[in-house]
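Provided herewith is a single structure, encoded as structure tokens, for subsequent inquiry.
Shown here: the complex without one of its protein chains, the others still in place.
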Amino acid sequence: MLKNIPPILSPELLKVLCEMGHGDEIILADGNFPAESIGKDAIVIRADGHGTVELLEAILQFLPLDQYVEKPVALMKVVDGDPCKPTIWDSYKQKLNESGNDPAKIEMVERFAFYERAHHAYAIIATGESAIYANVLLKKGVVQ
Amino acid sequence: MLKNIPPILSPELLKVLCEMGHGDEIILADGNFPAESIGKDAIVIRADGHGTVELLEAILQFLPLDQYVEKPVALMKVVDGDPCKPTIWDSYKQKLNESGNDPAKIEMVERFAFYERAHHAYAIIATGESAIYANVLLKKGVVQ
Amino acid sequence: MLKNIPPILSPELLKVLCEMGHGDEIILADGNFPAESIGKDAIVIRADGHGTVELLEAILQFLPLDQYVEKPVALMKVVDGDPCKPTIWDSYKQKLNESGNDPAKIEMVERFAFYERAHHAYAIIATGESAIYANVLLKKGVVQ
Amino acid sequence: MLKNIPPILSPELLKVLCEMGHGDEIILADGNFPAESIGKDAIVIRADGHGTVELLEAILQFLPLDQYVEKPVALMKVVDGDPCKPTIWDSYKQKLNESGNDPAKIEMVERFAFYERAHHAYAIIATGESAIYANVLLKKGVVQ
Amino acid sequence: MLKNIPPILSPELLKVLCEMGHGDEIILADGNFPAESIGKDAIVIRADGHGTVELLEAILQFLPLDQYVEKPVALMKVVDGDPCKPTIWDSYKQKLNESGNDPAKIEMVERFAFYERAHHAYAIIATGESAIYANVLLKKGVVQ
Amino acid sequence: MLKNIPPILSPELLKVLCEMGHGDEIILADGNFPAESIGKDAIVIRADGHGTVELLEAILQFLPLDQYVEKPVALMKVVDGDPCKPTIWDSYKQKLNESGNDPAKIEMVERFAFYERAHHAYAIIATGESAIYANVLLKKGVVQ
Amino acid sequence: MLKNIPPILSPELLKVLCEMGHGDEIILADGNFPAESIGKDAIVIRADGHGTVELLEAILQFLPLDQYVEKPVALMKVVDGDPCKPTIWDSYKQKLNESGNDPAKIEMVERFAFYERAHHAYAIIATGESAIYANVLLKKGVVQ
Amino acid sequence: MLKNIPPILSPELLKVLCEMGHGDEIILADGNFPAESIGKDAIVIRADGHGTVELLEAILQFLPLDQYVEKPVALMKVVDGDPCKPTIWDSYKQKLNESGNDPAKIEMVERFAFYERAHHAYAIIATGESAIYANVLLKKGVVQ
Amino acid sequence: MLKNIPPILSPELLKVLCEMGHGDEIILADGNFPAESIGKDAIVIRADGHGTVELLEAILQFLPLDQYVEKPVALMKVVDGDPCKPTIWDSYKQKLNESGNDPAKIEMVERFAFYERAHHAYAIIATGESAIYANVLLKKGVVQ
Partner (left out) sequence: MLKNIPPILSPELLKVLCEMGHGDEIILADGNFPAESIGKDAIVIRADGHGTVELLEAILQFLPLDQYVEKPVALMKVVDGDPCKPTIWDSYKQKLNESGNDPAKIEMVERFAFYERAHHAYAIIATGESAIYANVLLKKGVVQ
């Protein structure tokens, strides 16, 4: 643990956030996301038992979102016909807002397109989040 | 994640608990414990951001405590002159009780003796527990 | 070994089952299956000398089957002209039934299509099962 | 699997038995033996879920016992005061007899001396044997 | 070394033969075969100084040949125009015969097709065989 | 790079500072310190070309000094007879002061005792500092 | 550190510069460049906290630029519409000039073409340079 | 060093020459050849500071050239328009002659075709040869 | 394989013989010698199925024996009371003689002293020699 850094950020996660560059992507994966198989060529960081909202809040203190794309955040779109309305998205928007990021800058990505994009992520955080449609992708911006 | 297993138990932690044998010891270290240096020859499992009580509860569902020693649990004794009264110990006793273990079977170990013993542990879990004197050592028993 | 977990589940197998996510596949391969070569890019877990039925029963206590596909279990179809009637399939159906899974949700896959699919499995368990046509594939579901 | 070799002998176990030389020792450890910690400097072979008797029988087909010491087999002596009478020892004697080895050539080793000796073993097989006092040590002889 | 197993079978070779499954192929390469480069993605086992006939005899005691293909053994065809008549092939046929395999079940493979197939072998044994056209490929069958 | 973290803290250094616990020590070694040989059993982090003062300032933003010892900072005492008066020590005291640490809490350690202690450090940062007697040791405290 | 070699050149960087051959390329990446992801198949050398100009100057003392191509240096072209005028380029030209290289021999490469080329670089130096459009690529020449 | 083997042949080079088979290629690269990048998938052997002629002489004592191709030696053709006349080629021819190989059996390969072929070499020796057009490729033959 | 080098010398053995220096020792261990356990800190080279005499002959072509000690060869003395008269020693003496070494320069070492010395050998060759008391130790000399 360190002063001024939330304890939920593990040493390895800090390292990974720091070594990411402009345009690199990281995914906060929920507890059912196949993080190890989709992240075979990525860095997989275990955060078992943790929720995504708390992690998102901690990460946004240090990670700038990409200022050069229209939507540096991505969520997995609800599959057609699925009546589910993910309430966790509201928490995400609140955390974006609190950290000075525009909560409207969220891209909705079709499920399989999301998987495809995840294959190219720099890192995947395997959380224990139990909410569904809770996966969230962040594209790193420029540190100014 | 798996059915019937709390999500706070990471894949690696499950593996380690399972491969431990009779007499092997594991430490739930608080967030300030020097887990990586003392655990240089042990297996160190990161559980950053988690409290020790929640982990203890989950572990006791699967890990039998040593039935062949008098006190299979150990805590770090408060240093002489330190007025601190660790309230987290009450939570530990409650979790021991709830899991069918006798909460009286706790050995109080002097600080440096605790460190010395930790050097020989099979594994150390590096939690983010902020309470002090929160380190707790478990000695595995026989699975019957 | 652990309380409440069958001893046939090795530490590594527990870890692998736990780190699999929704949609990941695992194969219980019989003793003649080329597990090491087909599983070159997968995790191969040795379970030499064990039968597949006993393993299947133990795994289904913890591994949910995919609730989002029609048939989360797959078997290798008997090759045309082969009069063999694999009786071990009945044991599989019984174990599915006992664990609350619908034994009818089994897909029959042509031999070479099965091999192809096995190449993409997350893990292959190399058992010592001597029955033929005994390979069985499980697709992991969502933990609820 | 191979012709003429029992399937319970895994590829790695075969390799280890073969590379052992005159005087090297291997332990068939029961399911509660701390195989991974005591075997830290040894080769640990997982045989989760298997009994020691079946393994002993298979191993004795290929492994000669040391013809140059009086007692090439060792068991852990029952601790003083413990009324337990390990019946599994009878099975061991039967397997020794069936394989042409003299069942009388068994050394009884005090518990902690057994642990100490295990630290120097070439390999430890971590079985799932549930019988107590079931650990058995074999000293390899000369192949003639 | 082990009882009942020829000493020419090294520990690693035993392991590899045992972990091969139905359909996997192994090549006994002569001393001039580019075993390391063609076997870049395979397991290469050194058997420097040994002849292929002695190895073949030892291997056939444990390795069943594929009962499901017409020709589970392959040799490299003599290149057009080359008057060479490899007499070592007679020894191979004799060893096949002695081990209960039909010596007629040998496929003759054109040189470059042989190389191509060797690239996909599970293992290549680099012998010191000095005879030419001495490479021999074995396809593993089912252990019954 | 990250927001709110000085770019001189490399990803690996951040990770190491974070995984250190109460009582672990880190050394900011000058450019002539034998960091790789003395740090053989430690983690050596390269910071070639950097001065120690700038690094010290950045580290003290995150690393608490040990509140439980009298002197959590150590410097190498000037060797007897050496007229050198290291002016860089004044910069160190200023940085300690600016970060809320008492600049008086510095222990002066005899040269060879310093080397001996360095052998047990958790990490050594190999800087390019050209000032002499510039090595500085920090003992981590408790994060509150 | 060594005599006659600037301390900003780390041991590993010296090694990499030395093992590069005619035509190999190295990139001095600014602090926001995704060095770790684009350099996945390259050697990534951390130089956190350093500027590119100082590094360029040190490198040019030892690295000859390719005498066989017209433009052995490459910069990332300003994106269309971006009014930015990178002043750091003047420093680069000055350093080229001072080291006896023709500052006119600079190729301007479109942003995504630059990324593509970076994927094939032999090494990428991850600096902490904060200027934008500061990435610079060097193609090694022949040592005469 | 060994009796009857020139000391310029390093232990690793001896090993590599010995494990090469019929048809495998090795390159004696001059000091400017990009040995590490082109040899990424090959074995790269450092021979810094050595000339190619001395190495060639030593290698030809043990390495037979391919008797089954017309030209088992290859050199890089002088680029069109380049007036250079590599005198080192005469030394190569002399060494071929002295070792009983026909110096006429040299193939001249266009520069980029040479690079392409080098990508598939079994090994590349990185010498310090300063002569230009000095790279030489050898194709191993059959040991008789 | 190479010209002028016996094929029984494997690539790795050649490398090891070459990298040994003055005073380093190598053991040709018979098939029952515990080569892997005693050679835990040494380099173990497998030569399964080979005899020691043939290997000794090949090795002595390249390995000078220590000219600075009285007895650069060592054999294991027959244990007191053992009537065995190892005839293989005559073959060793003959090979020493044929290679220009004085067959009288053999030290007889007591069994456990031999084991102790073997622990410090640079390399151990695990042969398949079936003769008893066949282990032979060679101390490398100076190449002149």
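Quick notes
Order of writing sets the labels: A, B, C, D, E, F, G, H and I. Residues in every chain begin at 1.
Here is the rule we go by: a contact is a pair of C-beta atoms (placed from the backbone, for glycine too) under 8 Å apart; a residue touches a chain by one contact, two chains touch by 3 or more.
Remember, predicted model here, so these are calculated numbers, not experimental data.
Though it is not drawn, the left-out chain touches F, G, H, I in the full complex.
From the set G:17, G:42 or G:121, the residue in touch with the chain omitted from the display is G:17, counting the whole complex. With the whole complex as reference, residues 19-24, 122, 142-143 of chain I touch the missing chain. By the touch criterion stated above, the residues of chain G touching the omitted chain are 1-5, 7, 9-12, 14-19, 61-64, 143. Taking the whole complex into account, chain H touches the unshown chain at residues 1, 6-13, 31-32, 46-50, 54, 128, 130.
We take it that only the chains that are shown with their structure count from here on.
Under the contact definition, chain B and chain H share no contacting chain.
Seen from the Cα centre of chain B, the chain whose own Cα centre is farthest off is H. Between chain G and chain H, two chains of identical sequence, the interface residue sets overlap only in part, with shared numbers making up under half of the total. For chain I, the set of residues touching two or more other chains reads 1, 7, 9-12, 31-32.
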